[in-house]
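Just one protein chain is left out here, and the rest sit where they should.
And then subunit A:
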Amino acid sequence: MDKRDLYDSFGGMEQQMQQMLDKMAKLRADMTTVLEKNAELVIENEHLRERMVEIENELPKKPVGTTTLSKSRQNLEKLYDEGFHVCNQFYGKRRNDDESCVFCLDVIYGERERP
């Protein structure tokens, strides 16, 4: 290999490392932001829940809502809406670009005979 090539490749590598370092710093900063936000949301969520309990106690018993989904199915629906598969095939995998999944929909809304 030519000596100049050697220098060039060192230069290239240095540049790549620098870029990597920048990226890392940026990622760390992003993570910190996300964590901060998360902490805020947790606190807010707690407040909201407290408030909800208060309101629920004030109100007389609500009539049954329009939704007929069971609690566990509602949980699955929530996960699906957050962008995760809840079906047997791809459970826990991310749904790319909010793609729809026929298996998940079956799990959430499908009729199922009780054993």
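Everything below uses one rule, namely that a residue touches a chain if its C-beta (ideal position, glycine included) is under 8 Å from a C-beta of that chain, and two chains touch if they have at least 3 such contacts; residues count from 1.
In this section, contacts and distances are computed from a predicted model.
Missing chain, UniProt name from the options "Aspartyl/glutamyl-tRNA(Asn/Gln) amidotransferase subunit C", "Simple sugar transport system permease protein", "Probable septum site-determining protein MinC" or "Beta sliding clamp": "Beta sliding clamp".
Only one residue from A:Asp2, A:Glu58 or A:Glu99 touches the chain missing from this view: A:Glu99.
Across the entire complex, the residue among A:Thr32, A:Asn45, A:Asn75 or A:Gln89 in touch with the chain not shown is A:Gln89.
Of the residues in subunit A, those that touch the hidden partner chain are 81, 87-90, 97-103, 105-106, 109-110.
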